[in-house]
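Sharing a structure with you now.
Excluded from the complex is one protein chain; the other protein chains are retained at their positions.
Then we have chain A:
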Amino acid sequence: MMATTPQTTRIIGSDGFELHPADETAMRKEMAHYEQPQAACIEALKIVQRRYGWVPDGAIGAIARVLGIGPAAVEGVATFYSLIFRQPVGRHVVLVCDSSSCFLTGFDELKQALVSQLGIDYGQTTEDARFTLLPVCCLGACDGAPALMIDDDTYGPVSPDDLPGLLEGYP
């Protein structure tokens, strides 16, 4: 496996974005798991996203420098994967499962309730920057359908009546 190289310089991307030293350390630790550093690309994007909530433009070049690959390769990966956000999202991301088992057990009502309670649709963020709403592939919680995920927490079955109390837990 790759040897970790010690950090020597500050990693600065475009727009004056400066990679947090702890993030660079975390990326180099991930790189050690693979034959080639590019394999840590998704994890590197997730490391930046954990700090900022999304991946700012300048981070693309910074990650590329750490991994030793071109920025286009990093951007290509960032824009392919649905859980990497290339624009700002709210403090909490609500992922609604819209796959078949949820569709068969009340997804439509649940989604409508989310849209009306949050006042936003897919891909939008509430004005107070609290919630972003997105659809997601089957969450693997079909015996608890309809299901949704808020940040790292999976819930199900969730009825429209459960929503106010549930959302309250995410200030």
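Everything that follows uses one rule, which is that a residue touches a chain if its C-beta (ideal position, glycine included) is under 8 Å from a C-beta of that chain, and two chains touch if they have at least 3 such contacts; residues count from 1.
Heads up, the rule we're going with is that contacts and distances are computed from a predicted model.
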Protein name as given in UniProt for the chain not displayed, "Simple sugar transport system permease protein", "D-lysine 5,6-aminomutase subunit alpha", "Glycosyl transferase" or "NADH-quinone oxidoreductase subunit F": "NADH-quinone oxidoreductase subunit F"
Per the touch definition above, residue among A:11, A:41 or A:59 touching the missing chain: A:41
Touching residue (missing chain; options A:59, A:110 or A:145): A:145
Hidden partner chain, residues of chain A it touches: 1, 33-36, 38-43, 45-46, 67, 73, 76-77, 80-84, 95, 98-101, 103-105, 135-145, 147, 149, 152-156, 158, 162, 165-166, 168-169, 171
